[in-house]
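Some chains have been omitted; the remaining ones sit where they do in the full complex.
Naming follows writing order (A and B), and every chain is counted from residue 1.
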Amino acid sequence: MGCIGDEEALREAALLSLPGVESVTPVLKPYKLAAREFTPQPTVVKAGDTPGAAVGGVALVVAAGPCAVEDQAMMLETARAVRGAGATLLRGGAFKPRTSPYAFQGLGEVGLQLLREAGTETGLPVVTEVMDTRQVELVAEYADVLQVGARNMSNFALLAELGRVDRPVLLKRGLSATLRELLMAAEYVMAQGNHQVILCERGIRTFETSARNTLDVSAIPILHRETHLPVMVDPSHAAGRSDLVAPLAWAAVAAGADGLLVEVHPCPQQALSDGEQSLTPGAFGELMQSLRPFALAAGRVLAAPEDDERNSARGVS
Amino acid sequence: MGCIGDEEALREAALLSLPGVESVTPVLKPYKLAAREFTPQPTVVKAGDTPGAAVGGVALVVAAGPCAVEDQAMMLETARAVRGAGATLLRGGAFKPRTSPYAFQGLGEVGLQLLREAGTETGLPVVTEVMDTRQVELVAEYADVLQVGARNMSNFALLAELGRVDRPVLLKRGLSATLRELLMAAEYVMAQGNHQVILCERGIRTFETSARNTLDVSAIPILHRETHLPVMVDPSHAAGRSDLVAPLAWAAVAAGADGLLVEVHPCPQQALSDGEQSLTPGAFGELMQSLRPFALAAGRVLAAPEDDERNSARGVS
């Protein structure tokens, strides 16, 4: 019998005195719903209704789009471009967590509408960030996947609220969060009933300054050993500069990532946020081409919307 | 003329062509309301109505109490003990951000009531954490100071909400937040109109594991140079072990801290959270005695509720 809950409470319970109980063994991993030891098969999270959006199977899923939704034209142009290059999920921010209160904070609900429109037009499920417990319901109306940003990974009120909606959650690792803390954050969502969680490595904060953050590529195999949840990687935010996005994406796929999150903007120099790390549609197309042999070497195929045969669950690695 | 807002917008404005404009100089510091260059005099934040609760003047303010409010008896006992030893603010958590969803999460509104009662009984203003935008109004009804925990320092929705209430905010530095990011978080609160912000250094995450976090003592003089806002230090959370609380408190006062946040529990071994770093009331009394000569060496006196003469604003250091 496995038993979930506050282990403090168990100290007082006389479990050993119950009939039929021989021994009480504490589960060492503090994350129980997320732990691979209790759920050995990898979880495939359906990030939308399309077959290409299932994360955690054989198919490598690429979510692409602009950092922020800026207007209808750029959103549609980007959506068509990334769809054409092979992305099967569309990303874009309507509520933006910016370091400065004076920087562009996103278009809010209008941004959600434009994102949804672009997704419907191109047949791509959409991923977008939610930053406030009060927005969860609204964002869930428009989005297929709700993203928790790195800065909110330990916003436990938000995590618990997301545990009560019927939408997959893309949970980004905090800038100085240990992998254990990331798994505990996933456990917060799961403990409320929502088991559809995708983890996302996006670089950690170290002393090195030549990239914006340090992509912790070892997080990928470690998470695969510790949890059944799928693991995506965001090379754009880790790098903070567009020239590193491709090599970090290759490395992530080689190390076993189940998917990638890539920032694409039709005109990075004019982006309202994160332009320096965004790929042009052309560069994104080249990245998608270059990913194929690495995906194959890793025993994967690139996800494709039109082909649901390839995306069946794979065995435990 | 100083001008606040998104600097992107200014790029398009033809400021130089306006009559009477000779030059446009960007303010280099991205935090403007928080910056010392615009407000040279130190801000004294009134953390409650009592004279001993003014943070940022000559008097060194000590806020003490349990990590979590557990029940009425322990709360009252602790409040009396810390008041007797010289604390002028009472702290205690009703909503607790715990790494595990299965750990004790605090008593919620009942905890707020018990904290308020203990504060009223002892004449101490109370500080408590708020974790969710939806709780801000409720917590503001009970508390004199609203605390933002380290894990929520970049929860920008929460910061903005706190910018709209009439309560001082105690803003803890995130575990891997730079001082610039801490100041930008303060700016988020201030940009909404609430200028009563107290910053709090509570240790950062490094490779060293012999203390729970590494107290960044240099943050104190650096923040004093960069901002007019008062700076408190939480040696308990930085240390993570009670035997380091006193030396870290001495160091913080020596480096110029305006106040301290200290965890005190009548029986640390039985604490529902953070027992290993809590001082007993006896040890807290000794700490308060030992602080006096360091406060004097730093040009300070210990705040006292009964004496409002000593707590006048001091000059720029």
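Quick note on the criterion: a contact is a pair of C-beta atoms (placed from the backbone, for glycine too) under 8 Å apart; a residue touches a chain by one contact, two chains touch by 3 or more.
All values reported here derive from a predicted model rather than from experimental measurement.
**Student:** How many copies of the one sequence build the whole complex, if 2 are shown?
**Tutor:** So the full homo-oligomer, as given in this file, consists of 4 copies.
We take it that only the chains that are shown with their structure count from here on.
**Student:** Between chain A and chain B, what is the separation of their C-alpha centroids in Å?
**Tutor:** 33
**Student:** Could you pull out which chain B residues touch chain A in their complex?
**Tutor:** Contact set of chain B toward chain A: 4-8, 30, 97-104, 131-135, 151-152, 154-158, 160, 174-176, 181, 184, 187-188, 191, 205, 272.
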